[in-house]
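Below you'll find the structure I mean.
The complex appears here without one of its protein chains, the remainder shown in place.
Right after this comes chain A.
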Amino acid sequence: MTQEVAFEQEKILKSSWGGGKSPFGVSREKFTMWIFILSDAFTFGGLLAGYGSLRASLPSWPSRIEVFSSFPFTSAKLPLVFVSIMTFILICSSLTMALAVDAGKRMERKSVLKYLLLTIGGGFLFLLCQAYEWGHLIHEGARLTSNPWGVPLFSASFFVITGFHGSHVLSGVIVLIVMAIRVAKGIYDKRGSYEGVEVAGLYWHFVDLVWVFIFAFFYLL
């Protein structure tokens, strides 16, 4: 009889929701990051849905080919070239992040550090590009409440949406710098797992994922 009870107990513990293991097969850290990403997705979803609604309610919207056509160090008009390069930078930094996580699974500390530094470089470059873009548009007269190209809501939604995304990139860069320091110190080698890098990577990929939608619906549409 007692043997039967013990057997039952073991069966419960081995089941998904029995309390013996993580029901989703991931660590607490990773699951929490996923929940955070979900909540952040709602934030950006709200911003983009609001932008869609604003845009649908306006008879005209400034031409993106006219507005997003400047490029540093040249006065030539290159429509959408600069923002395409920004997108390229972010896609590349996502790749190097994935490669850092991959190297972490093989416990190759130097390789993780190399790819993390490349990712930080990409993020930093993206922020520089955004700073240039903002500076340029502000110089041309764009404000939260007005802009020279048309409806005021254009610059309002531009600054709010790209600003929100940019602040996420900035937080991501800071998190990755912390990760790089911890990797360099060998903290994850001592722990026997590079999961911290993986969780930070999830956040970084999410920032790239949000940019996919901002790029498609704000810059290209």
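Simple rule for what comes next: a residue touches a chain if its C-beta (ideal position, glycine included) is under 8 Å from a C-beta of that chain, and two chains touch if they have at least 3 such contacts; residues count from 1.
Criterion: contacts and distances are computed from a predicted model.
Of the candidates "Caa(3)-type oxidase, subunit IV", "FAD dependent oxidoreductase", "succinate dehydrogenase" or "Energy-coupling factor transport system permease protein", the chain left out of this view carries the UniProt protein name "Caa(3)-type oxidase, subunit IV".
Note on the undisplayed chain: of the listed residues A:80, A:117 or A:184, the one touching it is A:80.
Of the candidate positions A:13, A:78, A:144 or A:220, contact with the unshown chain belongs to A:220. Listed for chain A, the residues touching the missing chain in the whole complex are 16, 23-26, 31, 34, 37-38, 41-42, 45-46, 48-50, 52-59, 64-65, 80, 84, 87-88, 91-92, 94-95, 97-99, 102, 105-106, 201-202, 205-206, 208-209, 212-213, 215-217, 220-221.
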